[in-house]
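Worksheet: the structure to be examined is printed underneath.
Heads up, one of the protein chains got dropped from this complex, but the rest are sitting where they should.
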Amino acid sequence: MRILLLNPNTTVAMTDRMMAVASQAAQPGTELVPATAPRGVPYIASRSEAQIGGAVVLEMLAERHRSIDAAIAAAFGDPGLMAARELFDVPVVGMAEAAMLTACMLGGRFSIVSFSPTLAPWFKECVEMHKLTERCASIRTLTGPVEDVVAVQEQKEDLLVELCLKAVEEDGAEIIVLAGAPLVGLASRIKNRVPVPVVDQIIAAVKQAETLVGMSVRSASVGSFSRPGPKASIGLPEALCGWIGNDERRAVQLDLVNP
Amino acid sequence: MRILLLNPNTTVAMTDRMMAVASQAAQPGTELVPATAPRGVPYIASRSEAQIGGAVVLEMLAERHRSIDAAIAAAFGDPGLMAARELFDVPVVGMAEAAMLTACMLGGRFSIVSFSPTLAPWFKECVEMHKLTERCASIRTLTGPVEDVVAVQEQKEDLLVELCLKAVEEDGAEIIVLAGAPLVGLASRIKNRVPVPVVDQIIAAVKQAETLVGMSVRSASVGSFSRPGPKASIGLPEALCGWIGNDERRAVQLDLVNP
Amino acid sequence: MRILLLNPNTTVAMTDRMMAVASQAAQPGTELVPATAPRGVPYIASRSEAQIGGAVVLEMLAERHRSIDAAIAAAFGDPGLMAARELFDVPVVGMAEAAMLTACMLGGRFSIVSFSPTLAPWFKECVEMHKLTERCASIRTLTGPVEDVVAVQEQKEDLLVELCLKAVEEDGAEIIVLAGAPLVGLASRIKNRVPVPVVDQIIAAVKQAETLVGMSVRSASVGSFSRPGPKASIGLPEALCGWIGNDERRAVQLDLVNP
Amino acid sequence: MRILLLNPNTTVAMTDRMMAVASQAAQPGTELVPATAPRGVPYIASRSEAQIGGAVVLEMLAERHRSIDAAIAAAFGDPGLMAARELFDVPVVGMAEAAMLTACMLGGRFSIVSFSPTLAPWFKECVEMHKLTERCASIRTLTGPVEDVVAVQEQKEDLLVELCLKAVEEDGAEIIVLAGAPLVGLASRIKNRVPVPVVDQIIAAVKQAETLVGMSVRSASVGSFSRPGPKASIGLPEALCGWIGNDERRAVQLDLVNP
Amino acid sequence: MRILLLNPNTTVAMTDRMMAVASQAAQPGTELVPATAPRGVPYIASRSEAQIGGAVVLEMLAERHRSIDAAIAAAFGDPGLMAARELFDVPVVGMAEAAMLTACMLGGRFSIVSFSPTLAPWFKECVEMHKLTERCASIRTLTGPVEDVVAVQEQKEDLLVELCLKAVEEDGAEIIVLAGAPLVGLASRIKNRVPVPVVDQIIAAVKQAETLVGMSVRSASVGSFSRPGPKASIGLPEALCGWIGNDERRAVQLDLVNP
Partner (left out) sequence: MRILLLNPNTTVAMTDRMMAVASQAAQPGTELVPATAPRGVPYIASRSEAQIGGAVVLEMLAERHRSIDAAIAAAFGDPGLMAARELFDVPVVGMAEAAMLTACMLGGRFSIVSFSPTLAPWFKECVEMHKLTERCASIRTLTGPVEDVVAVQEQKEDLLVELCLKAVEEDGAEIIVLAGAPLVGLASRIKNRVPVPVVDQIIAAVKQAETLVGMSVRSASVGSFSRPGPKASIGLPEALCGWIGNDERRAVQLDLVNP
């Protein structure tokens, strides 16, 4: 199966690191296809950046969805996730969603640990979007300035472990979710320093994308997650405009239903 | 005061109608400035269209926010509202938000009445975004096809009144909120056929924008609704790229605080 | 339009101060009419005092509602608000309600800041009554004794600013609502010392009362906020007894509906 | 022990009936003391009537609390309950509260069944006040006109049984709470026609009042349910004014604590 | 009436102490019948122990339910309570349930105070099971090791009082519930050292069991708390197997309904 690892940020080094960790976790037969946002910001960290980045996710999927079996929206706040799930027929998994739902199977309440305080409100809204507030013990972030987003996990490993321990001791966290693309891969390195399970977001996302493909469910043809009817548009990129406007899907779907 | 009436849809006739109704409700001294989305879809009606439209809202505000006192995001699901409130320093009011909060002061629970079933899930998420679920008695929509979005309120007036009455009788609605830009202006025409208050969304939005300007509060300089720090970006429209990237705001703000 | 500024407390100096601040915020054409409770306590600060004061609100409105366009129940816990909204046909706005709903349009979560700890539980119940718990970051109050309720805002300005800052820093408040009639007018004085918007309760109440009148909605004739059917009573003040017992309203309403 | 059965309605026949049923359920040694509201309406059925009636509850308790061990606020919506619990040192039980909490021990979710639709919104707010929304399956009421409140349980027994059966079958009610003073005593008559437990509100109230006295707990001297500090007032009935204004309680309390 | 005091723990000394306190609170005519778990652990303190202990509760009740009028599941987390309430026709009261519901009538929010941190998560789930989360201000426990469960209330009385005071001062507790069978009887000893009501769990349980018997309600014959239909089983103790498998109940019930 082919799984698109779609990075809504414009930083290629981040995509590379996610690919490296994800590849080790993928099952035999899974091909991971990387893609980095061609426009937007280096690292999405607020509502407005997520609003823009989520639209870019749709543009990127419009170009690639026909050649993949599933996609991962590989940014922790899940920008554009629900819009993508509605608009396209392939399964789309959010990196935050996958990490949090996987965490749920390992205990009662998880804490989200990340590296910058500006992320916390956005992550909180992501937890609420998935209706997981009651499962979330806390969101904790480092407070100092972040000099290099790509290197932050190495530079601040000890502080992040300390944060995990505080989440466990003071907030009652029974699982830790390390959050934010820059922290991908850190879980395996610190897991023996933290006394509860630590979830790696990109590994969770790959396993959940594999799960959805392995379920071989059909996509919805009615309801709020079915593809909207064809609609004219102006000023959108060609592939997105085409997919929003065209009705070729109905023919495809009938073939699937009555082969 | 100058209030931007920003229509995230690309249909100019819709902007015109909203301007006509809004103008009658504005207090003396309020100048309404219309703007219609230069790219996107004629009428936003789903998550993916709102994801795109919300990004367009940011682009439009980036060009205009310096010359206005407040803005109205004039589409009922409030696309881009929280992102805009975070990114810009002028007050931004959502048309759904204004209508629902105003309704709260007229009774206990409101029902949202609109013309197309595809809108309901998006509107429901909008209610949840504003944490008003407990105040919302129901969302009811017509079920037939909509031939002409601009004319729907005239063509289906009787059916819409019937829907209002059902919301009152079966769902316990104590206020009706007519939802969706195409229904602007309908409230005054049907209010004597519905036995509870009927809120007009654009009138509510204008009055609330005036209220916020009248409060003369400052914008937040800390917290999740303060403008994010300067950030490089690629591929964004010039005005948006400039506002996201530039740090001129800090100087401006200091001037405001210590004039 | 004529708006009744109804103070459920018996302290005239409090009414005077509210009138002074409210007058500056009212739009041209708004006439504010003051009224001070003829019986009850100098300053309502608990459930039992609000139970009594809320009944006094009804007595006061029974005497005045025919000559006004809207009323403000000008005590922060909104004593008698829902009862008044049910019983009378004019719009009635609560000072807490108006302040909190206005705050909602300026960010995500507000904190309520006040001067006495005895107020906090009552204010919490007020937040719950309006179903705004999820929008309320915290309720913070000073802890020392209050020697002079009327002068408390001058005497404790610095401590109150400190409290606002703590709400922002420790509770994540994105808006501050200064609560309690004795704090009316303080917002404009401290707004440059607090890094998020500060809402003045009486200004919010005046603007929202103007909004409701400007909406020109009809009052409910069915549902839980429609006037109860005529009922005999014993021992109530004459105007209240008359309004509860009499059925003259139906005639009036028919006139409004079919002029 | 002496338990005050306080009827906030002005209808003496209602008090009499409640006394008759309550007396049969009281344990040996319990003396029930009846009191009927001297002012107000014959039967409280709305928010505004409850606002007034709740204030009357305080007036009545101010005159009687020194000579009783506990009190029952014997109207289903619990008017004035929390105010009374705060202001007086004797335990005060609400008839709705007692019925609903007792119902909780007999299954999962209860339905409230009553005789008039105007009661439903008020009862719903009562359920919310006690934070029992998740335990309440539904509120069902008869819809026809009520000619004689005192005789309604005999006249409409069959319709009320039908309502109970619908609550069980359609709403999943696992317990029925018959609500409203006029239905006191009906439970024992219909219990064999309803396939789940039926709670009689006044019996529940008497047993719970006995329970609270039997627990011999002290009253709170701190917190939101401790008696507010002494306060001057104007225009209140003598006993209430005296209790609100006087500080004799502190002496009494010290005696209790250090006998 | 005969009330079974069923201790799901295997410690007889604990049963004895509960009997001693319970006997003093029982009304004349109440006979308390003790029973101690014949298998399981000395003191249930976790989910897995409660899973096992709850099954033992069913085994014990299967042997005794025919000769009693009500039962108390006398362990604070209420192991097996809902299963027992479903399976048997006599009222079954949980010790936690009784204590918490009784506490609700004495104020707004209670805190649970106990002696070991391992109990807190289990007690939290118990609060959630009863849907009382909004009424629970906090759960506080001592942190040191517990050398002797039976003697802990004497050995740590001062620390427990301190915990109560912290719950009142820092968490806003308006009532204290002392939790865990080893703390039975402590309430009366410390009540003058704590400024809010302190509920004794076993006294609450006895009074509530008496209340349920005093209500003389019938058991449910439909719904999720009616006895499941007869079912074959293998490997269960004889009395439990017999009650699960046999249909004698229907005859008994008809006799009760139509005597």
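Each chain gets a letter, A, B, C, D and E, in the order it is written, and its residues are counted from 1.
One rule holds in what follows: a residue touches a chain if its C-beta (ideal position, glycine included) is under 8 Å from a C-beta of that chain, and two chains touch if they have at least 3 such contacts.
Quantities reported herein were computed from a predicted structural model and do not represent experimental measurements.
Remark: the absent chain touches shown chains A, E in the intact complex. The residue from E:Arg2, E:Arg47, E:Lys166 or E:Arg218 that touches the chain not shown here is E:Arg47.
Note on the undisplayed chain: of the listed residues D:Gly108, D:Pro121, D:Gly180 or D:Pro195, the one touching it is D:Gly108. Those residues of chain A that touch the chain absent from the view are 25, 27-28, 82, 85, 91, 93, 97-98, 101-102, 104-108, 130-132, 134-135, 168, 172-175, 187-188, 191-192, 195-200, 203-204, 207-208, 210-212, 214-226, 257-258. The chain not displayed touches chain E at residues 10, 38-42, 45-52, 54-55, 58, 80, 82-84, 86-87, 118, 120-122, 223-224, 228-229, 231-236, 240, 244.
Basically, only the chains that are shown with their structure count from here on.
Comparing chain pairs C-D and D-E, the larger number of C-beta contacts belongs to D-E.
The geometric centre of chain D is 26 Å away from that of chain E, both derived from CA atoms. Within chain B, residues 82, 108, 172, 223-224 each touch two or more of the remaining chains. Contact topology of the protein chains: linear, an open path with no closing contact.
Per the contact rule defined earlier, chains pair up in contact as A-B, B-C, C-D, D-E.
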